[in-house]
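Inspection log for the structure reproduced underneath, given as structure tokens.
One protein chain is absent from this view; the other protein chains keep their places.
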Amino acid sequence: MRDYVEIGVGREARRTYSLSDISIVPSRRTRSSSDVDTTWHIDAYTFGIPVMSHPTDALASPDFVIEMDKQGGLGVINAEGLWGRQADLDAAVARVVEAVTSDDNIDGASAQAIALLQELHAAPIDEDLLADRIAEVRASGATVAVRVSPQRARELAPMVIKAGAEILVIQGTMISAEHVATGGEPLNLKEFIGSLEVPVIAGGVADYTTAMHLMRTGAAGIIVGGGTNTNEFALGIEVPMATAIADVSAARREYLDETGGRYVHIIADGEIETSGDVAKAIACGADAVMLGTTLAPAAEAAGKGSFWPAVAGHPRFPRGLVEAPQDFFFEGVEAPSLEKILHGPSTEAFGNQNIVGGLRRAMAKCGYTDLKSFQKVGLAVKR
Amino acid sequence: MRDYVEIGVGREARRTYSLSDISIVPSRRTRSSSDVDTTWHIDAYTFGIPVMSHPTDALASPDFVIEMDKQGGLGVINAEGLWGRQADLDAAVARVVEAVTSDDNIDGASAQAIALLQELHAAPIDEDLLADRIAEVRASGATVAVRVSPQRARELAPMVIKAGAEILVIQGTMISAEHVATGGEPLNLKEFIGSLEVPVIAGGVADYTTAMHLMRTGAAGIIVGGGTNTNEFALGIEVPMATAIADVSAARREYLDETGGRYVHIIADGEIETSGDVAKAIACGADAVMLGTTLAPAAEAAGKGSFWPAVAGHPRFPRGLVEAPQDFFFEGVEAPSLEKILHGPSTEAFGNQNIVGGLRRAMAKCGYTDLKSFQKVGLAVKR
Amino acid sequence: MRDYVEIGVGREARRTYSLSDISIVPSRRTRSSSDVDTTWHIDAYTFGIPVMSHPTDALASPDFVIEMDKQGGLGVINAEGLWGRQADLDAAVARVVEAVTSDDNIDGASAQAIALLQELHAAPIDEDLLADRIAEVRASGATVAVRVSPQRARELAPMVIKAGAEILVIQGTMISAEHVATGGEPLNLKEFIGSLEVPVIAGGVADYTTAMHLMRTGAAGIIVGGGTNTNEFALGIEVPMATAIADVSAARREYLDETGGRYVHIIADGEIETSGDVAKAIACGADAVMLGTTLAPAAEAAGKGSFWPAVAGHPRFPRGLVEAPQDFFFEGVEAPSLEKILHGPSTEAFGNQNIVGGLRRAMAKCGYTDLKSFQKVGLAVKR
Partner (left out) sequence: MRDYVEIGVGREARRTYSLSDISIVPSRRTRSSSDVDTTWHIDAYTFGIPVMSHPTDALASPDFVIEMDKQGGLGVINAEGLWGRQADLDAAVARVVEAVTSDDNIDGASAQAIALLQELHAAPIDEDLLADRIAEVRASGATVAVRVSPQRARELAPMVIKAGAEILVIQGTMISAEHVATGGEPLNLKEFIGSLEVPVIAGGVADYTTAMHLMRTGAAGIIVGGGTNTNEFALGIEVPMATAIADVSAARREYLDETGGRYVHIIADGEIETSGDVAKAIACGADAVMLGTTLAPAAEAAGKGSFWPAVAGHPRFPRGLVEAPQDFFFEGVEAPSLEKILHGPSTEAFGNQNIVGGLRRAMAKCGYTDLKSFQKVGLAVKR
């Protein structure tokens, strides 16, 4: 069934596909985009749009998380980022932005900015500070999701939940249901998740088997993707998102059958920049997407247009671009609001704004009115 | 029969091809290009060359439409563009050109120009103004084709036909024979086309099924293509033209058999820039092509070298590049006439001028003397 | 047997390969490059290296043709170029070079230079002038090959042969054994070649069938290729050289069998720039190559580093880049001699110099010592 090639004598490799390799094929009666329903239900929560934000301090200021909620999505706070480490959060983020914008490295990857991120992340987590900030967002009425790493989940999760986190995101670049380590106590996710009172979204994963194991831990949602697009260079590991989403969707079907009806949500986190990418991710089987760079230009984003993934601050082996702002801020052009990026109207032709409007139009032109059925739309690969 | 790949467990995608993926393979006795006949007959009309212009205000000034007729092709007026919205049409187009040429956005997509297009299109359509302008072109003796959207076809078609439109073009980025909407009255194209006295060319479509349904509406011609090359980014939908044209040609054969002889014409609108692209589109099965950017440099074109597709002025979700003029106007070089672009002689080596001469030569070198038989020429894909 | 894909419903295209898609695979005992024999025998002529020059005035000054002979190859004069049209040949070529070097068109295709080429080619051919110049080269003792087009072969061939042409090259971008035209008398190549006393090399062709027909005309050699790399844009016709050479080689085998031993030589003219490309062309089945841009930097070349193919001067539909010189002449660096380009030694690492040395090394590393057996070396395609 799978499509394998022999790359050398006796050595096979599976053929995989990225979102940019595929496109959506309309073949039914067209519909009105105003008839499209983009509601996303996960556990007891309902969101108007199937959009989470990547857990990075480049996005998540308190204002940003609150505004995400207002716009129908879910903003995610990184418990191991700067919120709990830097008393003056704005100033800390501003220093990173300053570092990246003053670096003329043509590759776009700022060693200075990464070094500064590492320095800022070397500060210990002040749990009270972090709890206060989470509670502040919670107090606004916004749904609060907080991300912890598998390594520190046991330590930090109780605190962030107590502070107000309604959804726990356990996210590393690549995780498994049972991490093996010599000495030390590994995190058994099944036991851990079973002990929590809030729904857990866990990942990232990239393959059927790991996803199946992760589903069996009781997670409400699975993140598909590697968290950064430099993993290929750094680790030789790449997650071609079209294949990964489709594989994990197959695991979801299998697990649904195995459990007699437990539906685990799939959140795609990778290769998604435009409204067309969002549509493709859902067409491959995702229930929702996690957006990063797409949301960075928003006026409410902490980084003022700069972006870096959570793993860019890793102390010894950072990954991911630290990107300078697009020209919005250089050119005196006003930054678009998060509302404009998500819901338009747009003056931009490449699907970087009015993301949800683009998704609605894609679904409508293909004749679908809800996200779940759109997962079955026809696909094409180029050549 | 179709070539499918499994992109992930249990999820298939069809392999599709763009015009740039293919090339024409000569394998018969060569002929003289002077023996080639490029005549295109559709309904009661005969054109010397199988070329329509894309319905954009960047091309269609009254002079341009009249000159298209003189050169053997068919110029198309956009009834929902600026002709009926702006009393001073030249000044309105000039403002857009000014906006795009003064924008130094390196991506070539001008947010300023798009915002201005949106503003100019926000003005209501003055039906008298539009009718006068259509009538003016008609009075010249030129064949007049006018484009309306499916949404406003019922409202505008009677007026534009009365004003002189001999061919009605019903064109949206992606349309279907029956649009479904909750509330409101959808356009049933079959009934609508049956009620008109002029032939209709409708599209765009991208697949066999939708094309078959559209043929059954009674349309004289079907437009293949999505109207803009940014649909992939905005919607995740892309129309690989070689596959789309071949698929719709197959639907034409089927429909021809089903009706015992009704031949529906296929007009390709996408990926076509050079004379080589025109030849490829016909080789894939098209009867004619709709040219956009190719015609933009013409001295007679309204945009003086600038180009934008019709959908670039969409109020909430614009698509398509607004392109600044090539260097003709910057460098003090004289703009080529439409005649030179279509019929040469040319001093340009990449098939951007003498489009029809290139088509003739391609056919002659492959041993074909008419468009219909050239649809069977041998094809190759690269790798 | 052939590898076909279905690009759309019911429409197939053959999968084809360029030289850049393939590479040579060594798998035998290595040899010394000094043991390699690059001799090329065609008809009664023996050349030390399997190299012809493309018939363009950008290369063929009298000095260049004489030097090609000294270096073991075969320089080709274009009878329909400037030799017979311009009394002051050097000045005419210098004007073209001046036109292209003073044009700052970033695409590298100079409309000014093409317009000038068209103007210079509009002058009539002075047969005495052409004959004198051919005779001058012949008087040096160099083997003289002259190219005529199929259209003017009957008219010009007797004169150029009388003037001293020992090998006649009948070359158009795409030719066939029998050209069909309404009215006028087509050139029947079989009768025509039978009437000549000198061996004929004819082309270009791109496919098995046309090549087979051309072999049956009695030609001593067949040119594979389309003469320029802009045919794809201009005509939609592209000649993927690896496939074309292999196909024509198969026709050679078939024709050899059919005739009980008549061996027709294959000369590859396209996609060949470096010594690696020469090796690949021969590995695909070519007996020799026709070099163009590769030889342009030679001090002896007429164009002083500029290059254009013969078809760039076409009066109505020019094709091919007119290329400005590489930096040799701008930077005050001395132009390499033709000897250096063909035989080295080189200070250049990308196979642009010491072309024959590179071919020798490629053959030696693969364990082959003559060109004919090297046509069987193992090949790989990338991916």
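First chain written, first letter: the chains are A, B and C, and each begins at residue 1.
In this text, a residue touches a chain if its C-beta (ideal position, glycine included) is under 8 Å from a C-beta of that chain, and two chains touch if they have at least 3 such contacts.
All figures in this text were calculated on a predicted structure; none of them were measured in a lab.
*Asks:* Can you pull out the displayed chains that the omitted chain is in contact with?
*Replies:* A, C
*Asks:* Of the residues C:G10, C:G48, C:P186 or C:G344, I need the one that contacts the missing chain.
*Replies:* Touching the chain that is not displayed is residue C:G344.
*Asks:* Out of C:D247, C:D287 or C:E300, which touches the unshown chain?
*Replies:* With C:D247, C:D287 or C:E300 as choices, the missing chain is touched by C:D247.
*Asks:* Where the complex has a chain not shown, which of A:G81, A:P199, A:G303 or A:P318 is the residue touching it?
*Replies:* A:P318
*Asks:* Need a quick check: the contact residues on subunit A for the chain that isn't drawn.
*Replies:* 5-18, 21, 105, 107, 109, 111, 114-115, 118, 173-182, 184, 206-210, 228, 230-238, 240, 243, 312, 315-322, 381
*Asks:* Considering the whole complex rather than only what is displayed, give the residues of subunit C touching the chain that is not shown.
*Replies:* Here the touching residues of subunit C are 1-3, 15-17, 21-32, 34-35, 208, 242-247, 249-251, 253, 274-280, 283-285, 327, 344-352, 354, 357-358, 361-362, 365-367, 378-383.
The working rule: only the chains that are shown with their structure count from here on.
*Asks:* Give me the set of chains touching subunit A intersected with the set touching subunit B.
*Replies:* Shared contacts of subunit A and subunit B: no chain.
*Asks:* For the Cα fit of subunit B against subunit C, please give the angle of the superposing rotation, nearest 5 degrees.
*Replies:* 90
*Asks:* Just grab the chain with the largest centre-to-centre distance to subunit A, centres being mean Cα coordinates.
*Replies:* So the farthest one, by centre of C-alpha atoms, is C.
*Asks:* Report, in whole Å, the distance between the mean C-alpha point of subunit A and the mean C-alpha point of subunit C.
*Replies:* From the centre of subunit A to the centre of subunit C is 55 Å.
*Asks:* Please set out, as single numbers or ranges, the residues of subunit A touching at least two other chains.
*Replies:* none
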